[in-house]
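Notes to accompany the following structure.
Every protein chain but one is kept in place in this view of the complex.
Going in written order, the chains are labelled A and B, and every chain counts its residues from 1.
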Amino acid sequence: MITPALGVCYYPEHWPEAWWESDAARMAEVGIKYVRIGEFAWSKLEPTPGDLQFDWIIRSMDVLGRHGLKVVFGTPTATPPRWMIDKHPDMLAVDVNGKRRGFGSRRHYDFSHLGYREECARITQLLADAVGDHPALGGWQTDNEYGCHDTTYSYSPAAQAGFQHWLSEKYGTIDALNHAWGNVFWSMEYNRFDQVELPNLLVTEAAPAQALDFRRYSSDQVAAFNKMQYDILKAKRPDLPVIHNFMGRYTDFDHYDVAETLDVASWDSYPIGFLAISDEPDEVKRQYMRQGEPDLQAFHHDLYRAVGHGRIWIMEQQPGPVNWAQYNPDPLPGMARLWAWEAFAHGAEVVSYFRWRQAPFAQEQMHAGLLRPDSEPAPAYHEAMQVAEELKSTGIAGNASKGRVALVYDYESEWAWQIQPQAKGYTHGAHVRALYAAFRKHGVDIDILPPSAKSFVGYDIVAITSLFTWNDDLRTAITEFDGHVLIGPRSGSKDENFAIPAALAPSLPSNLLDVKVMRVDSSDPNVEVEVRGGGGAVRHWRERIETKAKVIIEDVEGWPVLVSQGKLYYQAASGNKALTQRVADYLIAEVDLPTVNLPAGVRCRTRDGFRIYVNYGAGNATLTPAADEVGYALGGVDMPAAGVTVARLAKGA
Amino acid sequence: MITPALGVCYYPEHWPEAWWESDAARMAEVGIKYVRIGEFAWSKLEPTPGDLQFDWIIRSMDVLGRHGLKVVFGTPTATPPRWMIDKHPDMLAVDVNGKRRGFGSRRHYDFSHLGYREECARITQLLADAVGDHPALGGWQTDNEYGCHDTTYSYSPAAQAGFQHWLSEKYGTIDALNHAWGNVFWSMEYNRFDQVELPNLLVTEAAPAQALDFRRYSSDQVAAFNKMQYDILKAKRPDLPVIHNFMGRYTDFDHYDVAETLDVASWDSYPIGFLAISDEPDEVKRQYMRQGEPDLQAFHHDLYRAVGHGRIWIMEQQPGPVNWAQYNPDPLPGMARLWAWEAFAHGAEVVSYFRWRQAPFAQEQMHAGLLRPDSEPAPAYHEAMQVAEELKSTGIAGNASKGRVALVYDYESEWAWQIQPQAKGYTHGAHVRALYAAFRKHGVDIDILPPSAKSFVGYDIVAITSLFTWNDDLRTAITEFDGHVLIGPRSGSKDENFAIPAALAPSLPSNLLDVKVMRVDSSDPNVEVEVRGGGGAVRHWRERIETKAKVIIEDVEGWPVLVSQGKLYYQAASGNKALTQRVADYLIAEVDLPTVNLPAGVRCRTRDGFRIYVNYGAGNATLTPAADEVGYALGGVDMPAAGVTVARLAKGA
Partner (left out) sequence: MITPALGVCYYPEHWPEAWWESDAARMAEVGIKYVRIGEFAWSKLEPTPGDLQFDWIIRSMDVLGRHGLKVVFGTPTATPPRWMIDKHPDMLAVDVNGKRRGFGSRRHYDFSHLGYREECARITQLLADAVGDHPALGGWQTDNEYGCHDTTYSYSPAAQAGFQHWLSEKYGTIDALNHAWGNVFWSMEYNRFDQVELPNLLVTEAAPAQALDFRRYSSDQVAAFNKMQYDILKAKRPDLPVIHNFMGRYTDFDHYDVAETLDVASWDSYPIGFLAISDEPDEVKRQYMRQGEPDLQAFHHDLYRAVGHGRIWIMEQQPGPVNWAQYNPDPLPGMARLWAWEAFAHGAEVVSYFRWRQAPFAQEQMHAGLLRPDSEPAPAYHEAMQVAEELKSTGIAGNASKGRVALVYDYESEWAWQIQPQAKGYTHGAHVRALYAAFRKHGVDIDILPPSAKSFVGYDIVAITSLFTWNDDLRTAITEFDGHVLIGPRSGSKDENFAIPAALAPSLPSNLLDVKVMRVDSSDPNVEVEVRGGGGAVRHWRERIETKAKVIIEDVEGWPVLVSQGKLYYQAASGNKALTQRVADYLIAEVDLPTVNLPAGVRCRTRDGFRIYVNYGAGNATLTPAADEVGYALGGVDMPAAGVTVARLAKGA
């Protein structure tokens, strides 16, 4: 039985030791249970090489423990101290322009540098030994925000050597590599693995297979780096969860792979900052500047629940204005509460606010905390306290309900279309998120599936869009599934070596789906072509297909847009919002899926016998109770801006 | 008697040898005559240094020859194999930011690197010896697309050394260089040639004369590189044409100079891609997204006919969507036919589609061919076949008709105004192309002339706009010409050392043209100043002139815009489209030039007793037959979108 809880991020090294006691007491007063510490403290833990100073952090754990708080201990490997650079001058990463990325901020290390990896194993082991048996310890965090500040990729000599080795392991012979990459194309054939260069600073673009292999290699280094820490931490305390805090809108490594050595996936949720740096249209940015984009957090919750094998935390929750977007608005009053409730609705075990007290110094001094720099409560202090009380009063627990709709999300597909957009701005993620929003508009619970999913059993609808390439598991899952499957444009348009399949896209057996993409018509997304029969238009990406499947939707130029063969549907073009909605609506009607009638701005999800509604709108909203609801545990049909309503569901609903 | 023919680009090394035979048979079936091969095959021809593997390519020529096809053999020097970099690590060019441009794509060489130049001479000689006497051989191509991917300029040590040597040859003494460049201006005087640096990464801009000399030097290296190959190939087979495939919208070297060692100029025509990457307004990009800008191809045909001493091929013709623009739309059905016909209308001897079969791998896998990756015909396959049949049925042959209007186009002027725009976006080419479109709107045949033209005899109107500097030949041509000459703004505004002439621009003898540009008023091109008398406005570039010439047009502020002195006209400002048209119309009326009444979207040119009409519009158009037409060899007055009509002209017309 999972009981949701609150947490907070705390940096005892930033404050006088005399303050720790009252800080801990106030955390307990708020109703906080977990306190993350340690992840930026290496220079205080080991001020000079080998001079270990762990006493102070153990004292801070003592204090926290005395107030009933559990510590999530973060390994400090995202911020190696300055002396480490003296020891390993070549551990600094090199950017895509060939520049060494210097010391003076954070994440100044190269995932390919094995010397630094050893140093991280050393400090992780030392810390595991020193604090692993502390009674207040409740979990571990590895490093901090892998990849932040574009740090997954490095173009260093270490990366080049690592890549060459990785390629020799993968391909065995240089001929196999030349063949896989299509190097005959422009006389790009290598004679030996040690001739292979990294795919930056070329005259024009690299072969897409080379670019993709470099991304796979780089992602593997992140996974190996995490595994190194995981193995040490689990060996010490098999009972405690090892967690990493991933980020939003970040795709540079394969999170599923990294999470193979994690017990829980957590992510750092900054709804307002993410909207501000997104490519949403200006009107959306203004409409939701104080709330964040209404579907973005939920999508990430569902995604990281999949990444985390069903277990998800929010390790950092935005509590007020942040410092890192172009503009950093104050959230609408109540949003720090709403975001937490939405996370819990999607299955979060812990929502941990970042950070306890706003630091008046250094890079993040304009980032709000639960406390102001003068230690007075900031608005989120009171909102967090309210959430803690409401968690108790509602008694929410258990897991997020299994979805009725599943969407496949695949990191490799993100890389592939970044490498070869063919239509500027074409991405895998945008296609998945567009479907996500269209289904969620009807209050349908959604799950995200990895491309390694072996079965779709239990879902009504599965959608796979813009998928780079098939694998055997996915093909089997489709073949054996008796629900409806929507396959979106560009899916299966490449083989694993980034070549067009011999049978042409989407490259499924013709008895399953008789569709062949003859060629692609990509265009400025502002050029829309209406579809017949009312509602929607195709844009950006259109496939000219040959098909014997049944045409359900075609555009006004007569090209098929949506075709079906049994319960398998193929969408041969990117659609505008209306077309995407129309396709989702069509499928929902086909399978007669129960829906919830949601006012504009309101979203919902079910967990453990409850349906949690959140109002992202700037004004009031009135709910229409759904058939399966039997009353309210929190709030009611009238929702103010930033409001939360928790409905109780009939047993078995 | 030139008989127009079709060609195709083919890469036998990309396909199983077993496919060659049927590929060749199908090429013949389409009606193709020329097949270009070889230009990216170095790593297959010489897999390791000195290991020559020419047999396979000779076998491919055997196959092609058996099907009556002629081979254009491309030297593979645009794609040196990886081992070449081991031999000559410093052969890689250095970009304007000082970065080495690495191996892994193509054109990874420095034109200034003499060691690589020797390697190219070696492989060219070896190939000439090996295939020069093959019966299927029909011509040579040197390298591939000189300058593509910004490769004309390199900022390497080799380039610096070469530039210093070139300067010492040009100027003799360092004092002469200091004087020519105006180095006294900011204490920039050199003591020795070996102190001269390249004009990149300076604190602020270099002296314009230095920047221009560096461009002249770099252009000379391209010419020298081509001459090296030409000399070898002509020595082997004096009877076969040596061709290079130039690009569209590319001006970084002087194509006239390079073509001094070419028999035919060819260019690679990608109408849709060129429009997509152009700076045309968005509405034009959308209107013609499936056709290309209607005057751009024609301009290049006429330009390269001038570059090629009257002989022009299209070495690569777009057959469908390409892969390299931001968006890559499917052409309108029929465009692959239309583009070929337009090229023939402008004198092309061969139109060669790129490429035979779409490659499913490597960088250009999304670039269409005549065949799809699965070897089925793509739409252009059928369009090409139609063209081949129509060429026969119409019997078009001979040369493009001599124009009635000639426009001077000058690469040095392009460089000069890139170096010193004075008004952002001011270019030589845009001024020439604006006049080109204005005259072409009336169906007038146009020729392009190099700045080395010695005589204008035979033309009715000659226009010279935005010319950097005069030379003696041009001055003589003007003086001796009895037709009308329009001299556009900024012409003659510099001497050859990039200094303002003592007599001020346009610096023609006052008995010829009494105009003096006192100063220049440049402004945002959106700020227009109307001209009096209806129609048009000046913008972007306005000259304040003193003149005793007759004022024909003045702006509403009273500044002269068009003045005349006898048959010499001077335009003292850049005009918007309406003003440019008005000036062209005025001149056409003055010389009473025969015109063709063209519907919107339709263009035409005459060749060898035929007038070929093409319809770039998205809808139908109806022709008004011109007085000199006596019937139709193809099509008729009603033209569909992408339609072609070939009218027969009365004898002597």
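Just so we're on the same page, a contact is a pair of C-beta atoms (placed from the backbone, for glycine too) under 8 Å apart; a residue touches a chain by one contact, two chains touch by 3 or more.
Predicted, not measured: the structure shown is a model, and the values here were computed from it.
Considering the whole complex, the residue from A:4, A:80 or A:334 that touches the absent chain is A:80. Residue B:420 is the one among B:326, B:420, B:476 or B:547 that touches the chain missing from this view. Residue A:101 is the one among A:70, A:101, A:215 or A:611 that touches the chain missing from this view. Touch with the chain that is not drawn comes from one residue among A:41, A:223 or A:336, which is A:41. Checked against the full complex, the one of B:148, B:207, B:463 or B:561 touching the unshown chain is B:207. For subunit B, the list of residues touching the undisplayed chain reads 97-98, 181-191, 195, 197, 199-210, 420, 422-424, 497-504, 516, 518-524, 526-527, 542, 544. Although one chain is not shown, part of subunit A still touches it, namely residues 13-14, 40-44, 47-48, 76, 79-83, 85-86, 93, 97, 99-108, 148-149, 151, 282, 285-286, 289, 320-321, 323, 326-330, 358-366, 368, 372-374, 376, 378.
In this section, only the chains that are shown with their structure count from here on.
Between the CA-based centres of subunit A and subunit B the separation comes to 48 Å, rounded to the whole angstrom.
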